[in-house]
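In what follows, a single structure is set out as structure tokens and then discussed.
Not every chain of the complex is shown here; the ones you see sit where they belong.
A and B label the chains in the order they appear, each numbered from 1.
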Amino acid sequence: MPVPTHIFDPPFHIVRCSHVVLDVADLAASRAFYEGVVGLRVTDADADAVYLRGVEERQHHSLVLRKAAGAACRRIGFRAGTEADLDKAAAHFLRLGLPATFVNLPFQGRTLQVTDPSGFPLEFVASMEKRPSSLQKYADYQGVRAQRLDHFNVLAPEVQQSLDFYATLGFRLTEYAEEDGPDGRIAAGWMHRKGNVHDLAFTNGRGPRLHHFCYWVPTALDIIHLCDVMATSGYLANMERGPGRHGISNAFFLYIRDPDGHRLELYTSDYQTMDPDHEPIRWSLRDPRRQTLWGSPAPKSWFEEGSAFADQPQRDAAFVANVIVAS
Amino acid sequence: MPVPTHIFDPPFHIVRCSHVVLDVADLAASRAFYEGVVGLRVTDADADAVYLRGVEERQHHSLVLRKAAGAACRRIGFRAGTEADLDKAAAHFLRLGLPATFVNLPFQGRTLQVTDPSGFPLEFVASMEKRPSSLQKYADYQGVRAQRLDHFNVLAPEVQQSLDFYATLGFRLTEYAEEDGPDGRIAAGWMHRKGNVHDLAFTNGRGPRLHHFCYWVPTALDIIHLCDVMATSGYLANMERGPGRHGISNAFFLYIRDPDGHRLELYTSDYQTMDPDHEPIRWSLRDPRRQTLWGSPAPKSWFEEGSAFADQPQRDAAFVANVIVAS
């Protein structure tokens, strides 16, 4: 299937993925997980929400936990270049006949909320409040030393259509997994804005759903430490997959589940991709090393489970990809 | 079942595990694996054998590969204190009615070969030739930087009997896995001489067989590097289990198989055990974290396969332990 053509002059400027908003059933339990185990920092909290960020981040938050009746992902957020880009974005989505609304949110200020053609609820910000970076507050480090939000991975019922749409917004494809043969379909694609492997990836599956969000960490040893901490402090069942090395992205990774089942990846050691002539890497769906370079297949839950987006109807995947699954 | 009582004044002095002798079908392929991939150093080689050692080791070899018709483990070797200890050891084994013979082997000199009550073929040396340590020849480091032989793990048909016998030789139990309940049997035990978790471990199973031998490495990152090297240089199928953290021993580990199927562990971060009143740690067979702290079960092959000892008849395990296996 065709690799989408990159648009060098997109209709508005997206800098990078910025934040994710999660509905959680038990705010205290979720805070204990993200603050106490993972080691994110709480910037603000009240009875209804907790705002967290990585140790490097100067933006007010990259993760919002909202008290809710049930678990869901509210929205995935992106940083737009400037306030003017928000206006251009709103015009662009409306021109396409897609919903686009401005709201004013705590700590984020003017926020553009839109829904993409597949039903993914996005929001864009340009002026989130700033806080001092904690990068050199080493005495406060704990957990996996999660440094910054790195990317989102979503389950998309029509991956090709999603890749094509986001290419028109200026996202660049860096790697993709494809069926073999002349009519092979793309089963997953990784796209970036900020110059590493991805800000947003699409995996073939019932959707729209959030597969996971990911924080970048400094070294593999930080991830190993998190495994040791989780296994010995009551979170053994929350460890889903890894640690291991992805073939795709070359990242050393771990997937964990939060108290509501939302999936978080910890990730390090991918590579630069900002050259305009950077060529995407193709992986055959039949190569098990694309998932785990070392060969171990991912568990069934990893392929099947994801966070629903609140209020978004889901539909099945366009096709059933023949991937390798650990039973 | 009773934990064996430690003998503080053994009949002869064993310092530590020393070396292992393997029969291999293709000497060149095995050398390529141990020298080129694992990164052991070749001290000597001829048409019939290759002698290797870790980067720290001053002894001539800790691994001998012997060209043979089929794969087998010849012997596992221990360092005795002095030549006088060899004589005391020979007398001790003969007194027990066990075979004991002195042979003169290349680079090892006077070598005592014995067979223990379960049929494990051992040899003891006190004067192996010395070579300069390569510990500070950093420019020559490669592979996993295997630093020194750490231990043997053998499949024993009667673990309790083996633990009791080796306790009489001065080995100390540091950890053991046991069935729950008043008549619970010990399914595996770890025993040391040199002051860390083990020189020799016994796992319940058809035997006598060698389950694995193990080299100590400096950090978990060295093990991760070996995974990356093996997965991308034609050795993907030789990666059997891990990397992960053992509950037992606290070691970060990886199990790999050599071209003949002999199993090698790479291992780091256990602890000191030399105090005379050091208490062994008991693990329930029902606790999956004893094998992998992070919960992932070991694959079936890991429980079932091992290297035969040449010319040693095998018998089934005394009982079937109910362990957790990944199908």
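Keep in mind that, in the parts below, a contact is a pair of C-beta atoms (placed from the backbone, for glycine too) under 8 Å apart; a residue touches a chain by one contact, two chains touch by 3 or more.
This is a predicted model, so every value here is computed, not measured.
Trainee: With 2 copies present in place, identify the total for the complete complex.
Mentor: Spelled out: 2 chains shown, and the full complex contains 4 copies.
Please note the rule applied: only the chains that are shown with their structure count from here on.
Trainee: Give the rotation angle, in degrees and rounded to the nearest 5, that superposes the C-alpha atoms of subunit A onto those of its identical copy subunit B.
Mentor: 180
Trainee: Just curious, how far off is subunit B from subunit A if you go by their C-alpha centres, in Å?
Mentor: Measuring from centre to centre gives 44 Å for this pair.
Trainee: Given the complex with subunit A, which residues does subunit B contribute to the contact?
Mentor: 219-221, 224, 227-228, 230-232, 236-237, 239, 243, 245, 252, 289, 293-295, 327
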